[in-house]
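For this view, one protein chain was removed and the others were kept in their places.
Coming up: chain A.
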Amino acid sequence: MKLWSFICIGFLLFACSKDDGTGTIAPPKSGFDRGAMLVNWADNIIVPTYTSFKTEAESLNNAATAFTNGPTEATLQSLRASWTTAYISFQKVSMFEIGKAEEIRYRNRLNIYPSNTEKIENFIAAESYDLALPSTIDAQGFPAIDYLINGLAGTDIEIVSFYNTNGNAQGYKNYLGTLTETILQLTTMILDDWNAGFRDSFVANTSSSATGSVDKMANDYIFYFEKSLRAGKVGIPAGVFSEQPLPENVEARYKEDFSKQLLLTAIKASQDFFNGKYSNNNTTGESFKTYLDFLNSIKNGEDLGSLINAQFNAADTQANELNDNLALQIETDNTKMLSTYDELQRNVILLKVDMLQALSINVDYVDADGD
């Protein structure tokens, strides 16, 4: 018996020491390289995506300046085009709410809808507001701009004349300028932070704990998919969480024919990130998908990566059925909205339950003991 336990200890010690001795001789990567995944995320996806969004935010800000300097139908249409492009571009960064973005609650600052138009009007009238206050999140960002460039009147002529003739036209111009400037400023802040050093600490933090980059990113990504995409863009307006549908809660409600495009962009962006697709071309690198494939090679379980991709495709197909104007879709035939919700919901389960279990990541890491 004594011998047995010594053998046991010896075996375990041998197991421990083996890694030191042969680690350099054995092929270096029989395991998955989480570091490489983080590098791919940061260098090929997150930073380039923020960079291109920043360019769009600059154009938006410039277009807003041009419009407020001389409100014409031409400058309005140019501003609207910039807003549209930037809003689409934003869908691709919204899921990266990590680091500085998390700190400044970036998504809340840029895309809380529906906007509180009363609050916006009051701010403009009072000419005093602090957009950094949490209470102002429903009076800024893309939805507030939507109101100011699409929602003030029925036609472009009326909107332009509003900015020329309204008693407080200057107040509206100032507010619009502040909104586009704030978007640019916040985005610059985040991008600078990535470039200044956050990228390095993000990539280096391969640990699997509450603060590890993979765990945090996975949680942020799934939170985005579940709350902002599935619930925000589809579920809430379709009335899934309320007794009645709430068509006025769709994204970009004043632009009207734009909400579907935003949704499709967001689904595509989520899937691309899952597959580790570079932001600028079709190359793919290490990602949740390849990580799952690796773990599956140990586990011999279901091919989760393919299942998730299939579900992304199903959601995309279903969403393509929708009217360009989701509010109209809800009012005419809400069942298609609900079906889209269901397809997205199926992927929430695959991501949140199956993928997180496979990666051994806790949902919003619970800081407590286990046994």
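By our rule, a residue touches a chain if its C-beta (ideal position, glycine included) is under 8 Å from a C-beta of that chain, and two chains touch if they have at least 3 such contacts; residues count from 1.
Just so we're on the same page, contacts and distances are computed from a predicted model.
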Per UniProt record, name of the chain withheld from view ["RNA polymerase subunit sigma-70", "HTTM domain-containing protein", "YciI family protein" or "Potassium-transporting ATPase potassium-binding subunit"]: "HTTM domain-containing protein"
Sole contact to the chain not displayed, among A:M95, A:L131, A:L304 or A:M337: A:L304
Touch residues of chain A, complete complex, unshown partner: 1-2, 4-6, 8-9, 11-12, 15-16, 18-20, 23, 30-32, 34, 206-208, 212, 235, 239-243, 295, 298-299, 301-302, 304, 307, 345, 348-350, 352-354, 356-364, 366-371
